[in-house]
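Left out: one protein chain. Kept in place: all the others.
== chain A ==
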Amino acid sequence: MVSENPHLGNQPEPLQEDSDTRPLSMTTRRGPRSLPPIPSASRTGFAEFSMRERMREKLQAARSKAESTLLQEIPTPRPRRLQSPGEKELETEFGAEPGEEAQKTQQEDDSQSRSRVKFRDSVRKIKTKPPVPPGFPSAEEAYNFFTFNFDPEPEESEEKPKAKNRDGTTQEEEEGEEEEPPVQGIHKTDEQLLISATEAEAFLWGLDHAAADFVAVRPADYESAHVRLQMEKELLFVPSRLTVPTYKKLPENVQPRYLEDEGLYIGTRPDVPRTCQNIMENRLLTQEPGRRWFGDDGRIVALPNPIKPFPSRPPVLTQEQDFRAELETLYKKAVKYVHRSQHMIGSGDSPGNFQLDIDISGLIFTHHPCFSREHVLAAKLAQLYDQYLARHQRNKAKFLTDKLQALRNAVQTGLNPEKTHKSLDTTQKTINEYKSEIRQTRKLRDAEQEKDRMLLKTIIKVWKEMKSLREFQRFTNTPLKLVLRKEKVDQKADEEAYEAEIQAEISELLEEHMEEHEQKMEAYRAAYQQWKAWKKAQRAKKKKKKQAVEEHPEEEMGEPYPEEDPVKPVPPEPTDRALMEHQVRERAARSRRRPGEPLLVPELSLAGSVTPNEQCPRVEVLRREDVKRRSIYLKVIFNDKEVSRTDSRPLGADFRVHFGQIFNLQIFNWPESLTLQVYETVGHSGTTLLAEVFLPIPETTIVTGRAPIEEVEFSSNQHVTLDHEGVGSGMPFSFEADGSNQLILMTSGKVSNSVAWAIGENGIPLIPPLSQQNIGFRSTTPSSSVHVVANGRIPPFLCALKRADAISSIGTSGLTDLKKLAKWAAESKLDPNDPNNAPLMQLISVATSGESYVPDFFRLEQLQQEFNFVSDEELNRSKRFRLLCLRSQEVPEFRNYKQIPAYDREIMEKVFQDYEKWLRDRNVIETKDHIDPHRAMVAKYLQQVRESVINRFLIAKHHFLLSDLIVEEEVPNISSEGSGILGLSLFKLAEQKRPLRPRRKGRKKVTAQNLSDGDIKVLVNIIRAYDIPVRKPTASKFQQPSRSSRTFSEKHAASPTTHSPTHSADYPLGQVLVRPFVEVSFQRTICHTTTAEGPNPSWNEELELPFRAPNGDYSTSSLQSVKDDVFINIFDEVLYDVLEDDRERGSGIHTRIERHWLGCVKIPFSTIYFQAKIDGTFKIDIPPVLLGYSKERSMIIERGFDSVRSLSEGSYITLFITMEPQLVPGESVREKMSDVLKKFDSQEDEKLLQATEKFQAECALKFPHRQCLTTVTDISGKTVFITRYLKPLNPPQELLEGCPNNPQATAELVARYVSLIPFLPDAVSFAGICDLWSTSDQFLDLLAGDEEEHAVLLCNYFLSLGKKAWLVMGSAIPEGPTAYVLTREQSHYLIWNPCSGHFYGQFDTFCPLKSVGCLIGPDNIWFNIQRHDSPLRINFDVTKPKLWKSFFSRSLLYPGLSSVQPEELIYQRTDKAAAAELQDRIEKILKEKIMDWRPRHLTRWNRYCTSALRHFLPLLERSRGEDVEDDHRGELLKQLGDYRFSGFPLHMPYSELKPLIEAVYSTGVHNIDVPNVEFALAVYIHPYPKNVLSVWIYVASLIRNR
């Protein structure tokens, strides 16, 4: 405050200035804002006041700057004094005082305040606007007066008088007062506070202050509606609703034009309320003076109504609608189908009566069988005469002559140029045109004249003939008479005219010829010049030649003349006038009447008399009588139905029949055809159809009364011969006596008739509506618009037509032809703007624009072309399209192609390459993959068979059974065992939902159709193994084995043999014999168990292997054809201490793990798939030689299981394999196929087949799970009785010679031979479709087959060896249902596994055959009806009927079925050289493969070892892999003493290369990564007859011992 004091002195002046303006402002403003002049100013302390004033001043300065009128706002103290409610509010803010000072200093900031003030000003400006009601100031004063009293401060009373005279006092006074020394400090401060509070608020809330300021002071603001309206009037514009007078909307002095009145078509305007239009018009008028929005008629320009009369979309159902309403079925009464073709009148049309009047007046025969010769001539004459008359009427010759004359005149005038004003060019051109036309016309005229003359001549000739005929036959049949009337002509004039004509013609011709000559001369000259030049050149040449010849005469002859010698052109001959004249005259003489010759006019009359009957010869009389007997009638056929017929009228002598009948056809349908049939009745005999006459259906304009009588010709092709004068029909006859010049005439004639539409009572023609008639109309416009006059409804466009009289110009039928209509419209120059014509024009425009082009052919997909976005060729070129097509065709390569690229460019060409190659090569035998040509052929054959089979069943695959899709409870059946009796199943309901001891439920089977990769897993549970080979300690390496030789009897004797446990002592106690683990590999996925210890390890581990179907196709057929095997390999984990320095042993362990392959079990995936689970103990396939391991067993084991174990050789593993989820094997396909299979015929006896069915049914009833087989399907699909397959067949001689005196050894050899034939399950080759049995020779040719084929062959061999052998149908592990061979030795039975060649005793626990269903011998089938089916527990004595139910028994005797097998098997010796070659190739390929599998290591081959192995392999083959191990080991050790050697030979039948590679891979030999490892690999192939190859592969790894 103190700081501000110095300014005080300056303050008054500006105030002064301000005060000058104040009174002004007071008067002008006087708003409620500037309420009372308050004495408060006096109360305020000076300092404070001045300070405040200063502030005010500053504000005012700003204010004055802005607007002078606003300056009055200053009355600073006064408002504050006012105790208006707003002020009171402010008073509450007393507490804000301390902040005031700071506020004020802040206030110094000018810009801030100014901006605030400015805002306030602007607000005020608005507020001051309202006018003050009169007398308000007095009220103000009164208010002031009263309010003063309320002031509580006593000081206020002092100031009262001041306030009272405030109005009157000058501002100076006030100032003076204000400048009074401040007495009332406190009050001042009060005041100050008050102000400052408001001020502070203002400063704090810049905007609010202003608002608060105003609001505070003003009473309720009222503006009368009137005022407001006034105000709004200035701001707003309300367009009037009144109609705008037209003149306002148009330019000055322009009369409105109404186009519609002028006859122009304007469309319908959209419907807009009149008021809206008015408003818009008013608005437009005021808004823009321009009148461009108004049309000529003074209305707003508008487009035609865009709204279609019909919605183009069906109404959308609302969501809220009740769902029941949507699902509800509505009953609709059956509607009779109305055939909407043109035969019927549409249901919408009124079924009017339409009437067609057919007037048949008569019939004239132009030929009839009963015609006599004279009649024929007469008919001819009449015809010619008619022709003559017609020609005469037309008189074309005359017309042409006149034309010629006119043209000649024109040429004459044209030739005189002075007469014409045309330019020369044009005249010349026209003259030329005329001339050519003259030529043309002349020719025509000549032709016409000639024809006329010819006709006349013919008439005369015929008449003469007739006359001569009449004379000849001496009677007349016809009243025909020809009179030739001569018309005299003026000979002279005629001659002159004739001559003139000829002259004119000659001159013209001459002229022509001259022209022609000119042209020819021109050509000639040119040619001549050419020739001359050539001649000259020739001469010059010749000269030269001559000289040359003189010089070298001998060469003359050799010189050939130039070949082409241009002929000397002949000049054209000039025309000879005389010659031409001669020609012209000759022609004239021929075609024209000679001058002076009288004009001949023939007249035909019927004036002649017919010779009466009695004067005629008999034949003629007969003819006449015949004619009389004949009568004719006509049938009227309407739309192929007879509707009426005429009376039968007799045939007159003149062969005319008069009917004169009118038929009124009341028709309902549009006439399709209208036919008259001419029938002839001869006497009382039957009628014959002579001919049919087709009448044209009249146009709609033709109505009764207007129809002309028309003659419609008809003819028939009947052949009639008569025995009288009648010439017959279709028969040759002649007028000449010698019979030459024969004529053949057919019955023909004319029917004169008229057909017209009837006219109804009210004059409307009874014509069916056009809509029936026209298809084109129907397709383009709604047919309702085309109903015709007859209906009474007249469509608009027809009205238009009527007015324009289109009907009269083109006929009503023209309406049906839009083209015609359009043409007519174009011709008649319809005014397209005429509103009357608008619909018609639209129709025509639619019709002529191609849209409604009605083709006259039918096309199935008529819019196809429009939808073809690309041409076919281009489409075929598209790789993407091709890929999509191939995929949808399920071509194997593409069946499961994922993500076909979106663009062509992204598809690699090589995608197709394989497929195309396959297509190309499918018939070419590829030997590369198969090495062995024979097998390649077989593979190809199998492939083809498979393809054809698969193609046949692709459809079956797509056909799902209901059970494939829907899981449903079976029908409760009382008899069936499966679902049980209905009552029983109900009983089940009573069971507890969750029993305490739950029973195992079968897993849910999954149909393989919605599976994908990763969904299927193969679970392998490895439980334990027995008798794993154990490592041989190095110490015992020279030990000789104890069981060096075992006899056959030893193996099979029931008594245990003693295996001397000599070696057991060698093992140091506690040393680990072997550390086996199992590795399962499937589809190159490998899992392995942990390592167990000892030769009898127990793992009990579950391994899970994912299964991937080929190409991701999980369909049944695809799964069935999976050929992958599950390899279960047993390895020994060997730890080698590689620590080199013993001193480090204390601090670290450095071992290397090696694994040695011990053996494997191979289970095909198809077996797992079909068996669903495989559970059992399997023999481990251990190579015959396992270097470093011995198959010894410890004493303990031998003691425990001696009696059973001793029989079995080798190691065993217990496994459980299944799939998760369980897949339904392709049974469904088979079931589906059974229908197809039944169609394959069988050559078996019907009775036998019935018996088999009965037998099978009986067996199934007793033991449903036992396999019973009576008939099988052979390779051609025929059903064959099974015993026909069994027949003794000779094994290869080579095998028999092997050990001639040991039958058992021979048997084993044979079994081995059979097992060497590769195994290929039918399910794989034929994708599970059916089980086909091939005969043994087919089997040997194919060199592939499954158990049945092997078993059959083996059985046949055994039979031929003289053994008692049967086929055993049963189930085994792991194969499932299979076929084994049973043989009976002296005292016991042996079970042979034909696929492995192994044999087992009946009581061998490790025999894989687990159940026996039936036995099949060559002459009978025995079904196992014993309680048990395990071979251990059954009796194989088939003679006991209580144990074995035989098929052929006493009731059904064996009929002696012939075998399907060949008489004898012929074996070719296998080419040894080829085998050797194959051996080399396999070895090479395998070596390459091993190197491929070791990409990161160097693979070294030890050749020395390889050759050693190679020598050893044949030895193995000879001994069949037995008993050579120790010798071999010793030998190897001798040779490779410083190597640590691990390896083994593999043995397998040869089918393809792939299994060999797989086998080698699965042993994991290549996995050794010891740096200095070396490998050895030897292959040996032993060929057996018939291309059966036994393959040995010896793989070994060598590590040099340090």
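Definition applied: a residue touches a chain if its C-beta (ideal position, glycine included) is under 8 Å from a C-beta of that chain, and two chains touch if they have at least 3 such contacts; residues count from 1.
By our rule, contacts and distances are computed from a predicted model.
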Out of "B9 domain-containing protein 1", "4'-phosphopantetheine phosphatase", "NEDD8-activating enzyme E1 regulatory subunit" or "Dynein light chain roadblock-type 2", the chain not pictured bears the UniProt name "B9 domain-containing protein 1"
Just to verify: which one of A:458, A:631 or A:896 makes contact with the chain not shown?
A:896
Sole contact to the chain not displayed, among A:307, A:965, A:1153 or A:1498:
A:965
Across the whole complex, the chain not displayed is touched by chain A residues 319, 323, 326-327, 884, 887, 896-903, 906, 958-962, 964-969, 971-972, 982, 985-986, 989, 1006-1007, 1009-1010
